[in-house]
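One chain of protein is taken out of this complex; the other chains stay put.
Lettered A and B in written order, each chain numbered from 1.
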Amino acid sequence: MGEAFLLNFVLYLPLVGIVLLMAAPPGQEGFVRRITLWVMALQFALTVILYVQFDATVPGLQFETRLPWIPAWGVYYQIGLDGYNVLLVLLTAFLGPLVVAGAFTAITKDVKLFYAMVFLIQFAMMGTFVAQDLFLFYLFWETMLIPMFLLIGIWGGERRIYATIKFVLYTAFGSILMLAAVIYLVWSLQQTTGITSFAFADLYKAELPLNAQIVLLSAFGLSFAIKVPMVPLHTWLPDAHVEAPTAGSVILAGVLLKMGTYGFMKLGFPLFPDATHWFAPAIMVLAVISIVYGACLALVQNDIKKIIAYSSISHLGYVMLGLISLDLIGIQGAVIQMVSHGLTAAGLFLMVGMIYERCHTRELAAYGGLAKLLPVYSVFFMILTLASIGLPTTSGFTGEFLVLLGAFTASWQQYRQGAVLPLATAVIAVSGVVLGALYMLRFAQTFLFGVEKAPHQPLVDLDRREKAILIAIVAAVFLLGLFPDGPMKKTELAAKQYQQLVSTPRLPGSPR
Amino acid sequence: MSHLLTLIVVLPLAGFALNGLLGNRLGKGFVNAVGCGLPILAFFATLKAWAELEGTGAPIVDIAYAWARIGDRSFEVAFYFDRLAAVMALIVTGVGSVIHIYSTGYMKDDASYARFFAYLNLFLFFMLSLVLGRSLLVLFVGWEGVGLASYLLIGFWFEDPVNARAGKKAFVTNRIGDAGFLLGMFLLWWAFGTLDMDRINLAYANGASPAVSASLVGILLFVGATGKSAQIPLHVWLPDAMAGPTPVSALIHAATMVTAGVYLVARMSGIYAHAPEASMVVAVIGAATAFFAATIAITQTDIKKVLAYSTVSQLGFMFLALGVGAYGVAIFHVMTHAFFKACLFLGAGSVIHALSGEQDIRKMGGLARRIPVTFVTFAVATAAIAGIPPLAGFWSKDEILWNAFASSRGGSPVLWAVAAATALMTAFYMSRLLWLTFFGKSRLDPEVEHHVHESPLSMTGVLVVLAALSAVGGFIAVPHFLEALLPLPATPEALHHYETPLVVTSVVIALLGVAAAAFFFAEGGARAGRVRESLAGVHRVLYNKYFIDELYERLLGRPLTWVSDRVFLRIGDRMLIDGALDGLARLAHRAAGGLSRIQTGHLNLYMFFVLLGIVGTLAWSFRHG
Partner (left out) sequence: MDKLHLLLALSVGLFAIGLLGVIIRRNLLVMLMCMELMLNGVNVSLVAFAQQTGTAIGAVLVFLIFVVAAAEIAIAIPIVLLLVRAKRTLDMDAFTDLKG
């Protein structure tokens, strides 16, 4: 009970934070910022305890709470940690204080409301990850939308209205589909087994006919694919990133995008394994298209936020490729890649925010030779760029290497049995590393090297707060690059369960 | 189990960390002590490891830790030390250390002194992981890492966009090779479930029918090697890489990093021994690269560019040796090449240093008396690369030529002929370089003329050491030393009577090349000028490196940007996807606009609709009632 309480406490801590903010007297912005930072830091510290205590050798849920909520519909309030979400919860909690600290000087308008929204979205993201009941999951999933909408809409850039509407329409469209699918899924579970339940564990047992699975996976999949985002459902992302304030971009890139891939891993694929098998070639192709297309587009952008946004599309393509490869190494790589992208993209967006505060432009051509003007900044920037490229010893390498290794070996196996398409996708994905180097180095080279140029000189290099933020991220990047074994132990059982759920036919006699 | 190997690798990393974090604060003495001291320590540690190796005879394995364990598979960070690794590690730490010492003189006045040494140490760290890594994974970490160090050092003077661009070109070109490398590595993983190179070699040696075609893997790994070792078609980055400081060119782009591809092929010789097709590809590409790079080198006028193309050409020689199965010979040439090419580059650095940055050999001449130490060492190294006996280059090159001719694993007279022609050109262009730089009348700018000075002891001392090694290095019988590990290919008995004539031929060729250069470039190169004019078209093609850069730009660079911008961004994203969405939005807007017309505001009309509704409902109910 004590342990389960800890997880609940971590989950609801941001709401406590909101209450504290409301109690704060008006005009006390410094106080508001400090309170927020402390609450977030406390949340992170407690999450670390959860992470350390999480027993990698025990399958299934830990720190579980299960209380009846709407018993007539089989809805339970059920949350818990498992191998699927443990790293993502840790990532969310880790980025929380950094987001808050990163916004200290950037946000001066409606500070209280801003931090309240950050708390709210933190709560919703945590909830989405730890929810183990579809009803609860959907509730948290939808809750995420509102604070994000406000973050972009109130504190965003010039075209923020366009960007928010696009973001909300895209995601709401996906959500509606998912809602319909949720209802249909629970209804058909009841029809086939007589159990009325929203619990993931029960839903995994549903034996649906293939065409029902296909319809359901399409609905769930569209909703998740929009969040990932996979080409061609990605155009909301660059706009949202460009217009969002730094904190919004960091949350979006760091955690929110992982909702899509997490959804696929926890729900989409394991719930409908036969349909997944049916869709697998299409998903592989789309994943590879995302990798190449995102990289190509990143190559020709002139807005530094857009470059990172498109690179996110490319990086999450690797995650999808790893998940669909159904190879244990590939799956583990995908999980690491999720966390790694969360770290590097968040770090890069924070760094863009820092330079934007100094120079007030995101135009790539306006910069040059920052290595001379801002040497400390440049070191961090270079490290994050290289991590994003996937250079060995950084987290990006761990993720990309394992994903590609898994995807390739799985596809080679299939190739030996006569299937060419998976092999083709894997080979193209491997070539994607060249494109990655191309666009990130173009970015870094224009940005850091060459003739010194920047608006609003003289520039002041990073202060202690900014250094602390970046050191934290860079340390995590190297930790995951050099010693990925510990984190991967925690996710291994879940990865195995996922692999087993998706690769065993749910319907007797389905092809494999 | 001792962690000696880990220590060897980590020492330079410590240097990187110390210099990078504290170097600027603690001053030059500290930077020198750390920057040079730790590589020298690593060198002695390598010697100790070598002594241990010779003592026990068994390869030393040092498992640092398990990087990742997934399911029943595991990726370990482990180091492996046999005679091949010993040779390479000694070259890397030995030549590396002296180049560090040289740099203390060469970079003395640079503002980013600490940063330079930090990068050099970082390079050594990755290079040592490359040569000592037991598994392909560790090798790959080093492989990518040296690429990074090379990128940072090429762009060391990043204020000039040209340098930064050269760095990027090197990195991206290498990445193309890396993609092939990765694929080869994945195939091996699929087949054997391990990336440990000793195990893979063993599996190929023992396995009756290996699970995956050796030739396919061999070619894929060789793609990686072409990137790192600047072989056709990925050779374009190396000449541009000369934008970096000269010690970097010597260490990374001549002596060590670019030979990583050679090391890889030699290390995986278990595969190539079973892959005749892949070996043939390696031999042909090597010979072709050697030949074409030499033709280009003849026309270049930048002292470092000549040396760069010469490096490409010499690397081609090494691959030729690998392709015909003479792995030990290739490593032998790696070693001698490291000696004389490092000496040449550092000598060039000394020249550039003396001439306050001038690199154009048309503006040199007559320097022999002015900077005598540099001259003598440079001349020794030139003779060595030209293949004048008994200097180092002669021995290794002669063995390559012999194996190219006689090896039972793909040797042929054609390969020998190409290699011999290349050797002739090598002797020629190197002597041309020597003549134009040191002999004849001075063509220096008067400005520069005043400041010509011999380099400090830290630089000349290193030159002398390297020149001495270039002179006697050929007597270190590396192929024999490695024989147990990398057996030399058999040579048919029938060809043995060719051996002596071939040695004589190669000596003649070397002397001929030197004589030709002396002939053409005597008296200020008037004769050479006439030849150049009569062959203006050829000269233009060679001078512009066969226009390969331009070709790549047209074929790959521009189309990629064009497709990304015009097709993907404008048509894909903006027109199709956003266009479709905007279209949907507009459709909804229009439809709503149409419907809103019937909303006239007249209550009577609404009631009329009610009437219609009632009538309609009644009609429907009668029909179905």
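Here are some notes:
Just so it is clear, a residue touches a chain if its C-beta (ideal position, glycine included) is under 8 Å from a C-beta of that chain, and two chains touch if they have at least 3 such contacts.
Because the structure is a prediction, the values reported are computed rather than measured.
Counting contacts over the entire complex, the absent chain touches B.
In the complete complex, the hidden chain is touched by one of B:Val162, B:Leu556, B:Leu576 or B:Leu611, namely B:Leu611. Only one of B:Ser2, B:Ser408, B:Thr600 or B:Thr617 touches the chain withheld from this view, namely B:Thr600. Think of the hidden chain as still there; on chain B it touches residues 595-604, 607-608, 610-611, 614.
The rule is short, and it goes like this: only the chains that are shown with their structure count from here on.
A straight line joining the Cα centres of chain A and chain B is 37 Å long. Only residues 166, 232, 234-235, 293, 296-297, 299-300, 328-329, 332, 369, 371-372, 386, 391-393, 397-398, 401-402, 404-405, 408-409, 412-413, 427, 430-431, 433-434, 437-438, 441-442, 445, 448-452, 482-485, 488-489, 492, 496 of chain A touch chain B when the two sit together in their complex. For chain B in complex with chain A, the touching residues are 65-71, 73, 137, 140-141, 144-145, 148, 151, 155, 158-161, 163-165, 167-168, 171-172, 175-176, 178-179, 182-183, 186-187, 189-190, 560-561, 563-565, 568-569, 572-573, 576-578, 581.
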